[in-house]
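A single protein chain has been removed from this complex, and every other one stays in its place.
Note that the chains are named A and B in the order they appear, and that numbering of residues resets to 1 at the start of each chain.
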Amino acid sequence: MISIDIVLLWLDLVGVFFFAVSGSLLAARKQFDIVGSVLLASIVSLGGGAIRDVVINAGPPVAFTNPVYLIPPLLAALLVYFLFSSVQRFTSLLTLFDAGGLALFCITGTLKALTSGMNPVAAILLGVTTAVGGGLLRDITANEIPTLFDARDIYALPAFVGAGLTTLLWHLGLFSGLTACLVAGIVFAFRVTAWRRSWYVPLAVRGWQRGGTGAGAISGARD
Amino acid sequence: MISIDIVLLWLDLVGVFFFAVSGSLLAARKQFDIVGSVLLASIVSLGGGAIRDVVINAGPPVAFTNPVYLIPPLLAALLVYFLFSSVQRFTSLLTLFDAGGLALFCITGTLKALTSGMNPVAAILLGVTTAVGGGLLRDITANEIPTLFDARDIYALPAFVGAGLTTLLWHLGLFSGLTACLVAGIVFAFRVTAWRRSWYVPLAVRGWQRGGTGAGAISGARD
Partner (left out) sequence: MISIDIVLLWLDLVGVFFFAVSGSLLAARKQFDIVGSVLLASIVSLGGGAIRDVVINAGPPVAFTNPVYLIPPLLAALLVYFLFSSVQRFTSLLTLFDAGGLALFCITGTLKALTSGMNPVAAILLGVTTAVGGGLLRDITANEIPTLFDARDIYALPAFVGAGLTTLLWHLGLFSGLTACLVAGIVFAFRVTAWRRSWYVPLAVRGWQRGGTGAGAISGARD
């Protein structure tokens, strides 16, 4: 039987890779060079986990101590360099890879918090922080308004759902590689469907109209 | 007699609430949705304290471990959602709530540093960092030039005054709930008066003129 640790490491590495690709794609769209592509891929893919490790006081973040975590960002930058010269739909791809990272990181972040002895509420919060932290760093670093705050989009809710389900499964003793993949699938489907169907939640003030950014962006599906 | 710990917890929670309202107001002004409002309220109100706790190595920040700290941001987002649909003067309100948070956090941040055994200079610096850190995170996240650096405004000096007075009172053995409220009042009055009267300090280079943003913004009072 496969141990939880191995499952966690693999989910984490795949999540790191997904986020790294989203970072390299943003670097490409912003006309950064190949070194900037590696750096932005590293910041987005390793930043969320670094915040998590610093918060739970787990010693130096794995990103610094375990060199295997450097492979995904390098791989992502190379992949984007060689394969995406003819790609037009950067935004769609960026959103899909970002959703993959989000789905996996809300699980691994929550689990790390639970196994280090935090209470359920704290574990959910830390899972969400891990999941949205890397993307937030990516958007702040590249001087963009963070996706996290895009009112035409749902980004944090899927991470809350994933962190909540992970905590529930853990306390019921049902967490395994299989149920982890199931939760990741739910989070990914929620995030991507919300994006394609342009689901949205009410604005920060009751009765305010959405505007400025175009009605089509709200009612219609996006590519 | 009320213990220092209880006074500190309440001052901290009220400060968290003030900063949270400023976050939700900025979210409203930037047309974020209700989830973004809760998140920005959380970042501004809990971010400064989280930086402080990570710096003094106090274990996981209270924001993650004590669920009571989640109530102010949720309350702030709800309040802004239901009460501010007809409000025009977001900027004034935002500044007032932000000043309230600043006044309380420079006290609680300094005290936490003093009680964890740091020297007076370090305690003042950490108090100021706690007080201005949340607002800085808020403005960076929302992709604005931080209020902290607005040359038409005085923002960091009141926090230094508050942290300095707190350190002085502590070392004289005069710190209590009463003197804490007094210091908070001084910091709040200094910050708000500087803002309404448009007090300012010299620019970063001697002999340079203020310009571009309008002379009226410097000499006249603002609403």
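Just so it is clear, a residue touches a chain if its C-beta (ideal position, glycine included) is under 8 Å from a C-beta of that chain, and two chains touch if they have at least 3 such contacts.
Since the model is a prediction, treat every value here as computed from it, not as a measurement.
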Hidden partner chain, touching residue among A:Asn57, A:Thr91 or A:Thr193: A:Asn57
Residues of chain A (touch criterion as defined above) contacting the omitted chain: 24, 27-28, 30-37, 39-40, 50, 54, 57, 59-61, 63-65, 67, 70, 77, 80-82, 84-85, 140-143
Chain B residues touching the omitted chain (full complex): 54-57, 118-119, 121-122, 125-126, 136, 140, 143-146, 148-151, 154, 156-157, 200-208, 210, 212
